[in-house]
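For reference, the structure discussed in these notes is given below.
One protein chain omitted, others in place.
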Amino acid sequence: MRPLRLGMVGGGPGAGIAPAHRRAARLDDRFVVVAGAFSRNADANRQMGEELRIAPDRVYADFSAMAAAEASRADGIECVAVVTPNDTHAPASLAFIRNGIDVICDKPMANSLAEAIAVEKAAAERGVLFALTHNYSAYPMVAEARHQVQTGALGAIRVVAVEYAQGTRNRLLEAEGDAKMAWRVNSAVAGPSTVLGDIGTHAHHLMRRITGLEIATLSAELSAMVPGRAADDNAQVNMRLGGGARGMMWCSMVAAGNGHGLRIRVFGEKASLHWDQERPDELHLRADNAPYRTLRRGEAYLCEAARHLSRTKTGNPEGYFGAFANLYADAAEVIGARREGRFPNPNAASFATARDGVIAMKFIEAAVASHRNGGAWTDATLAG
Amino acid sequence: MRPLRLGMVGGGPGAGIAPAHRRAARLDDRFVVVAGAFSRNADANRQMGEELRIAPDRVYADFSAMAAAEASRADGIECVAVVTPNDTHAPASLAFIRNGIDVICDKPMANSLAEAIAVEKAAAERGVLFALTHNYSAYPMVAEARHQVQTGALGAIRVVAVEYAQGTRNRLLEAEGDAKMAWRVNSAVAGPSTVLGDIGTHAHHLMRRITGLEIATLSAELSAMVPGRAADDNAQVNMRLGGGARGMMWCSMVAAGNGHGLRIRVFGEKASLHWDQERPDELHLRADNAPYRTLRRGEAYLCEAARHLSRTKTGNPEGYFGAFANLYADAAEVIGARREGRFPNPNAASFATARDGVIAMKFIEAAVASHRNGGAWTDATLAG
Amino acid sequence: MRPLRLGMVGGGPGAGIAPAHRRAARLDDRFVVVAGAFSRNADANRQMGEELRIAPDRVYADFSAMAAAEASRADGIECVAVVTPNDTHAPASLAFIRNGIDVICDKPMANSLAEAIAVEKAAAERGVLFALTHNYSAYPMVAEARHQVQTGALGAIRVVAVEYAQGTRNRLLEAEGDAKMAWRVNSAVAGPSTVLGDIGTHAHHLMRRITGLEIATLSAELSAMVPGRAADDNAQVNMRLGGGARGMMWCSMVAAGNGHGLRIRVFGEKASLHWDQERPDELHLRADNAPYRTLRRGEAYLCEAARHLSRTKTGNPEGYFGAFANLYADAAEVIGARREGRFPNPNAASFATARDGVIAMKFIEAAVASHRNGGAWTDATLAG
Partner (left out) sequence: MRPLRLGMVGGGPGAGIAPAHRRAARLDDRFVVVAGAFSRNADANRQMGEELRIAPDRVYADFSAMAAAEASRADGIECVAVVTPNDTHAPASLAFIRNGIDVICDKPMANSLAEAIAVEKAAAERGVLFALTHNYSAYPMVAEARHQVQTGALGAIRVVAVEYAQGTRNRLLEAEGDAKMAWRVNSAVAGPSTVLGDIGTHAHHLMRRITGLEIATLSAELSAMVPGRAADDNAQVNMRLGGGARGMMWCSMVAAGNGHGLRIRVFGEKASLHWDQERPDELHLRADNAPYRTLRRGEAYLCEAARHLSRTKTGNPEGYFGAFANLYADAAEVIGARREGRFPNPNAASFATARDGVIAMKFIEAAVASHRNGGAWTDATLAG
């Protein structure tokens, strides 16, 4: 299978997440980057084009020009990766969608619920893929966790505890010249909640991915813990979930020494599951009347979806690169299948969808509303 | 030093926590049990007296008779351990306090704030010790954690996450003939919140012990997760703490497969600390710009208070028996010092005080009030 | 059941292991110390007698006087604990055995195979108990490990890896005034191998206890790693075990930062088991085609022998005190049964026997011989 032609919006020199996208695209040899609008700075843009050996005429000044030009080429890009700051996610995605080009977009999907709905609608109308890179949900053992829930190993879910708490932004970096932090605390760029938009959406998607439960109502406390910070950096959210379950989410940028900090625990009437992104190849299943069990990536006893997301034998940690590449490989499979007029591999589903992105924006808006209303229980359903 | 003469109220055959109290009293040879009112059932009472080799005339039908009789003997008990269901804690304590006998009481201190205040007042007036057995706070590494906070290793505290979540009562045991569970879900016996009275007070005291912070206001969600249960078995409490810190507490009886489940994490501006009762000999200190550190019980680099609570060299786990015995040894030291007219060892402070017990009752009442009021932020200070 | 009257040889002020013996005797209320020959130093001897509230006429100058006098008293000791340096283990044990007094002795049993055989023979002839305190083998999860092997969970054993490696004696303590280390490196007191006599016998017994396998031949390398040290402090032993299995033992006093350092892994044709004294409440069972399993102390699914050795519910670590007390409780049960003319609880078997001690002495002598012979494979069977 030949690799798909990929374009990239964002990801100039010094960008944070773009190298991870490029390695993910490359690892399984399913994409080759052939065009880009990497930076609004012309020099930086050209420099990145050269580093990636892109033909100079395919290094564009902005995403609009790129979408138009590439759509008109016979050898134009088949897919674009959008890896810009948050406020460009929706407009850039729309530009490519409208030109019939499939989109892989970093999270969050948009800066408002309304924007997200517009992107979802456009993609549906144009019949292109909109894939959101909640890369932490693309680990094999997350698929296994979902499978365990679906097949009843836990029984009815009673309590979910998810957290994504880090400490690396536990001082006023935005006043120390940190450009990434500067836009993250600027709600015009980062959206209505800094901490929920940046990392809360990962925790939110992971919870939904594994449990299949949606939030009915929530009670949120958002705080700015670093003195002088103009945006929230700590969120505590209590949730009432579908089926009567309770949930707790903690997202933080001030959790000193907490490492990566994304982990989830799901407690059911029969057993619980425990997963930590820092040890992603292990899934723990625990009940009170039986030995604790640890399931491991790469083993034959795992579900088909987990095995689909794994490349090497157990014990060799695949890590972050493997999970991120799963998203790209699955997107390539789905895009390739449509282009070839065949059914895709049904397991090629590790990426988040436009619907997932829309629900996440609703979650953020409900949390902000609850916080402003003294922690009042607030509807988080799309109908609401 | 001769052992103190100890009496016991409660702790008949089949009782839960009483054998732990007796082993704790015995381990360091600071107490000998010489009297008791073990059970309201006369046969059970006599049987336990024989098992413990108590003189028959010192096995009493009830705590009132015991308090009066022992107070009048020259060789009467010097201290009593109260290990009954919750509703007897305060009345039994009062009976002995009024007879000038020191009291070691299981948690919670009382079934209401008013009761707790009455006990505190009586003990102060009579000049006797009231020691509450928050045994999980008596581990050496909890003392070290407190020391690390006090000496500034974490800087100002930003977020505290404490939880005590177990799964062993994750079905309707009270309908299956479980006598202990039956009284625990009966608010007349167990107090206003089942889960907070039973285990929440341990989490609450651990948080206060380590951080030195008090709760200003809280927002609570109390739930009965097991179908058919008449009392709360799951509590999620968001807290605003002294100094502007935020806190989260989760206490649960439905956390399937979660083992013992008491752990705490404290995040400050410089570093965090992490402690888990299942691995009590380890204290983790973590910062983002330095290697993670694990401090271990029994080492010479620990603070004096931690070394005071430790008996054996590092690597030999002292565990639950060691911690529980610390409470008794420290109570014996304080009681012995007063009787001998000397200053006690200043490190003999691992037990909780009457004031701690009073604050815990206020916490429970505030949490119940917040929950009934839709999670509204509620004052939890004693002034409030 | 009334406690047995216990005497103690050794254990004067500052002694290492004696307080552990005393706490172990006390924890389950099965013994009361009423006599002793605690120290050869008369002042220290008297001082310890006072501390333990022993009648002055039962504090003896030496074990011979004590054995004779106690045997002639109607209320004489029923059992003695020998907790002296190694060279006194056999002579003191013999003195009490010959007076019909049961013996609980610290390891190693003796300083030579011949001595050990003499003690075993004397105990058998006199019909008294000789119990050796390999306390690390008395943990509940060691009993469960043994049960798993016996019931075939591992299949035939292929490889055993046991180690007991510590770092606390990783400098020349014996030249710094450390009295305990001074006698440990003196072969006249400590026996033919310092490291094997002190800690190697624990590793050896643990391996035999769990696997049921005996060493056929061994190849040993004994080294003195600390410059200036006159005795071995590091041992590497390759073993050919019964049934064709292979074994490796590493014992060391120079393993800097290794904590307590006793752990064992047993690999069979079907699965392996893993146990570490620093986390004694967990037993890991692992196979390649199934989830890893962790069995936990206190659970109902454990074997009867494991449940017999456990006092509290899972999650509350019982630790070192619990295990050491198991030895004493089981010895009390066996002694009590004989005195009462009844069968003992068949699970009261956590202590090591005279036979175990004899086999350990053979192991040490074979290892020393192999080392002196350039690592030649050397017979370690008692017949050999």
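The chains carry the letters A, B and C, assigned in the order they are written, with residues numbered from 1 in each.
Assume contacts are C-beta pairs under 8 Å (C-beta built on N, C-alpha and C of every residue); 3 or more make two chains touch, one makes a residue touch a chain.
If you're wondering where the values come from, they're calculated on a predicted model, not measured in any experiment.
*Asks:* Pick out which of C:39, C:99, C:135 or C:219 touches the chain that's been left out of the picture.
*Replies:* Considering the complete complex, C:219 is the one touching the chain left out.
*Asks:* Among A:98, A:311, A:338 or A:355, single out the residue that touches the unshown chain.
*Replies:* The missing chain is touched by A:311.
*Asks:* Have a look at C:44, C:71 or C:161 and name the one touching the chain we're not showing.
*Replies:* Considering all chains, including the one not shown, the answer is C:161.
*Asks:* So that we can see where the missing chain sits, which residues of chain A does it touch?
*Replies:* 2, 19-20, 22-23, 26-29, 53, 166, 168, 259-261, 277-281, 296, 311-322
*Asks:* Determine and list the chain B residues touching the chain excluded from the picture.
*Replies:* On the chain B side, contact with the omitted chain comes from 285, 289-296, 299-301.
*Asks:* Please give every residue of chain C in contact with the chain that is not shown.
*Replies:* For chain C, the residues touching the absent chain are 154, 158-159, 161, 165, 167-168, 170-171, 219, 221, 223, 225, 234, 236, 238, 244, 246, 248, 250, 252, 254-259, 267-272, 285-288, 292, 374-377.
Quick note on the criterion: only the chains that are shown with their structure count from here on.
*Asks:* List every chain that touches both chain A and chain B.
*Replies:* Chains that touch both chain A and chain B, as defined above, are C.
*Asks:* Averaged over CA atoms, how far is the centre of chain A from the centre of chain C? Could you give it in whole Å?
*Replies:* Measuring from centre to centre gives 56 Å for this pair.
*Asks:* Touching at least two other chains at once: which residues of chain A meet that condition?
*Replies:* 285, 292
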